[in-house]
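Just one protein chain is left out here, and the rest sit where they should.
The block that comes next holds subunit A.
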Amino acid sequence: MKVSFPYMGSAIVYKKLFEFLEHEVIMPPKPSQRTMDLGVKYSPEFACIPLKMVMGTYLEAIEKGAKVLVTSGGHGPCRAGFYGDTHRNILKSLGYDDVEIIIFDAPQDNWRAFFRNVQKIRNGVPWHKVINRMYTLYRFVQKLDELEKMVQKIRPYEVNKGQTTQIWNQIQEKFDKIKTRKQLYKVYEECKQMLLNIPTREVDEKDRIKVGIVGEIYVVMESSINFGIEEILGNLGVEVERSLYLFEWINDNLVPWILRPKRFKEIIKKGQRYIKILIGGHAVETVGHIIDFKERGFDGIVHLMPFACLPELVTQSLIPKISKEVDIPILSLPIDEQTGKANMLTRIEAFVDLLRNRKRGKTKEVFIDNIQEHVQEERVVMV
């Protein structure tokens, strides 16, 4: 089967998944302006941005020859649950009758449907192989995420601007070539060493700024839609951590219930302090992670939300209250096809100034030190 999928975050993972199932994989291109244009053109105007971007990605994948599109469904009362069907209808109306969409809903919602889908994409690969390879994939994701977390902690202090990003690109290319578990562990060690070899400058603990990124999964995970916010923050000298990593998502959603790490449950419990009922999307997790980041000593939160995303709108309306009670600055950034990069950068830079002030006290001194450190770094600006 010529299989493709939505591009989100480290897309090589999905590619590996289908390679392991011996499909012919059509790698969707990383979302670009063209993806956006296509998506916007063929989606309902009031749909939120992930639906539009994924629509664009599907059309580009189909252009490249994809016949089957595999995606995950939504969970709880938010329109994300209808994404798959909406996409299917739009594709049908465009005349792509031969393209199939397979939607994986959360297994606990409907085990039977889940296994029917698994059978479909298993592609006749014997079960023992499937299980072995899925385990390899599981570790693959884990290792890749570990490296990405290192990247996010090294980038703010790199001596040669851009080096960490360059190495991260190389790491992803290396991972793309991995076939077996043995290779995986070897490549992982190599890559880790590459990262540790990056020259960094010593920064005092009191001058380190840490920001947690929370929000709806697509805009948090996919850098092309959030303007590469992790790099922007990194280049401004800020350590970042996301609320979502693929490995944790798999643990929380796909690993059998009893084997799941407790962390997720704790996050949900923290979130339920403010949102008691299930409202869909990632609202409860978003709130839970805000509190969790604060407890772990982070200095600020960037909250990403697709414009008009209902669950995140609820979160956003709670933010002034949470920010005050938990005592942490939170910057909400709505993301839409009309969001301008210049405007967004202004907010992010001002937010980082604010966090530094807060941490160190007086305004002027901080601005100036900040300027000295980052004079050449504010280079990610658009005209």
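A few comments on the model shown:
Keep this in mind: a contact is a pair of C-beta atoms (placed from the backbone, for glycine too) under 8 Å apart; a residue touches a chain by one contact, two chains touch by 3 or more; residues count from 1.
Convention: contacts and distances are computed from a predicted model.
The protein name that UniProt records for the chain not on display, among "4Fe-4S ferredoxin iron-sulfur binding domain-containing protein", "Lactose transport system permease protein LacG", "2-hydroxyglutaryl-CoA dehydratase" or "Hydrogenase expression/formation protein HypE", is "2-hydroxyglutaryl-CoA dehydratase".
The omitted chain makes contact with just one of the residues A:T86, A:N123 or A:T165: A:T165.
Here the missing chain is touched by one residue of A:D145, A:E239 or A:E349, and it is A:E349. Mapped onto subunit A, the footprint of the missing chain covers residues 29-30, 32, 160-163, 165-166, 169, 228, 231, 307, 317, 319-321, 329, 334, 336, 338-339, 342-343, 345-347, 349-350, 353-354, 357-358, 361-364, 367-368, 371-372, 375-376, 378-383.
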